[in-house]
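Here you go, one structure.
The other protein chains are all here in position, but one chain of the complex has been omitted.
Chains here go by letter, A and B, matching the order in which they are written, and residues are numbered from 1 within each.
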Amino acid sequence: MIVADVAGTIALVISYTYLWSLNVNGGWAPPGSSLTAEQTNSSIPSTPPVASFAAEGPFWAIFLVVVLATALMWFGYRSARRGNQAGLILGAGLSFLVTVAALVFQWIQISTFPFGAGDGSYASAVLLLCASNIFHLFLLIFIGMGIFMRARKGLIDKTNWYQAQAASYYMTWVSVAFILGAILTTFLVVSPNTDPAIFGTFTQQ
Amino acid sequence: MSTDTLNPQTPEEPEAPTNRPPSMRRVTLWLRRPYARRVLILTVVIGFLLLPLCWLILAGMNQTGAPASEIMKDIEQTVFVFTLVSIPITAFVFAVLLYSLLGWRRVTGDEPPMQDSPAIRTNTIGVILWTATSSILAMFLVVWGLIELAQITANSYGSISANEQPGQSKSEIINVTGQQWVWTFEYPQHDGLTSDVLYLPLDRPVYFNVTSKDVIHSFWAVELGVKIDANPGAITQTGVTANKLGTFNVRCAELCGMYHAYMQTEIRVLEQDAFDSWVRESGGKKTS
Partner (left out) sequence: MSVDTTVETSSVFGVHVPQPRQHGAAGGVMRRLNFGTGLIGGVALATIAGWGTAILTPSSASNATFAPMEPTYVYLAVLLGWVIGFMLGIGAFVGPLRWVVGSDITHADAEYMGGKDLGKKRYWKYTTDHKVVGIQYLIVTMLLLGFAGLLAMLIRTELGMTWTELFSPSFYNSMIGTHGIAMILAMIVAVTGPLGNFIVPMMIGARDMAYPRLNALSLWLFVAAVPMLISSMFMGGIQDGWSVYQPLASQAPVGMLGYQLTIIVFAISTAIASVNLMTTILTMRAKGMTWSRTPIFVYGIFASSLMGLYAFPFFQYAQILGLSDRVFGTSFFNPLNGGSVWLYENLFWLLGHPEVYVIIIPSAAIALELMPVFLRKPLFSFNFAVAGIVGVVALSGFVWAHHMYMTGWAPAANYPFMLSTEMISIPVGFLVLVAIGTLWRGTTWTRLPLMAVYAVIFNKMIGGVTGIYLSDVPADQYFHGSMFVVAHFHFMLMGAGLFGGMAGIAFFFPKMTGRILDERIGSIGLWTSFIGFQVTFISMFVAGLQGQPRRVLDFDSQFNISNWISTIGAYVIGIGMLIFLAAIITSWRSGDVASSNPWGSKSLEWQTATPVPLENFPVLPVVTERPYNYGVPDPYEAELDAIDADLAEKVGNK
């Protein structure tokens, strides 16, 4: 039955990215990986000290924007379940617009960082976090646009709602990914390792 | 039937088969089936055929003069015991494979056999026996490994902390630096004397601070049983007490670029006197 159900295929694209990004970020956060990189950074004297750490504010701002988009998508999905087609179209459409706004914010944030890609591993980690955010936002834009268009055409409605549901779940996950990034950049800034080995010379131990 | 005492796979042959509980009775009967006996005999035969491996493996490892330290001796002991423990299981599996090919019924031809084999879905005694045996063996290996690991760690670092000031102990500290594609050995207790051949004093603990200038190398003192990666940006520590005079090998055990294969040098283990005179001749100061 599902063989001919092309739309189902696409829904799985969504759930696939869901699982996939779950794993990716699982590999991203554990201590000893990216944190090691951050830890060793701030205390290595051979590199010029990083001008400043990124302000954590923008991370939370963008996160809130994404949460808004997610909430709108959920609203759309709920509306669809209740049979309120206009609500669905409204939710999906606004969600799409808010996601675009988030992408713009994200871009502004990256272009105003006080450091470049080559400024140590903290900068690298933060930039890649933002890059992953941007990637997620692009996916969301794609999905949001799809849901919006399909809702308008009546392809998603009271009886055929699982794509909206999958999109909502996926957006919830993306919000979690964003909050992970925000937490990392807020609470794990200064390295606890104050006495690292210095590369290139021997220390008498 | 002679039972290999090393073989935990072979159930003990019962002496008096009277007044047994039913399960033991079934085992007894099972042991008297001709194919069961033949498989067990085959197991013992294959086990004994594999037994020389225990020593052959050590002979291979000892070709260039190992063991030259307590650590290497521990390693070889571990390898020996592990070989010994694995042989019964391996022998049993090979025996079943062999017997299944040669002993039990065989058919050839293009058509599926007309008659099915017995439908043995499970066998509680066999399963319990296997699970218990494999768990006990795995536990044994883990415990043995943990004890040996603690032991070689103790042998590597000794009783003194690696952070102790140099010159205060009787130990020799050597800074090992890997770079593409040479090893450099620095003796900080002797005015930073450097050498590209590793000279070691006999019967004295030596501590290595290992690092790298470019990519990851791995410092492998083959016959001493010492191996630790040389990482850029970090210092790793290990140690050894050489207890055999002679010339041994250092090789790089981590691919490090084009001439990785040629990144090797010699270890010369010398008597204390000879070591001291080497230090003097090379311009180092004797401080310890």
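Keep in mind that, in the parts below, a residue touches a chain if its C-beta (ideal position, glycine included) is under 8 Å from a C-beta of that chain, and two chains touch if they have at least 3 such contacts.
These numbers come from a predicted model, not from an experiment.
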Given B:Ile41, B:Cys54, B:Ala234 or B:Ala274, the residue that touches the chain left out of view is B:Ala234
Which positions on chain A touch the chain that was left off? 1-10, 12-13, 15-16, 19-20, 23-24, 26-28, 32-34, 36-37, 40-42, 44, 46-47, 117-125, 127-128, 131, 142, 145-146, 149-150, 152-153, 155, 159-160, 199
Chain B residues touching the omitted chain (full complex): 17, 28-29, 32-33, 35, 57, 60-61, 63-64, 71-72, 74-75, 78-79, 82, 86, 89-90, 92-94, 96-97, 100-101, 104-108, 110-113, 115-123, 126-127, 130-131, 134-135, 138, 141-142, 144-146, 148-149, 151-153, 210, 214-216, 218, 220, 222-223, 225-229, 231-234, 236-238, 249, 251-262
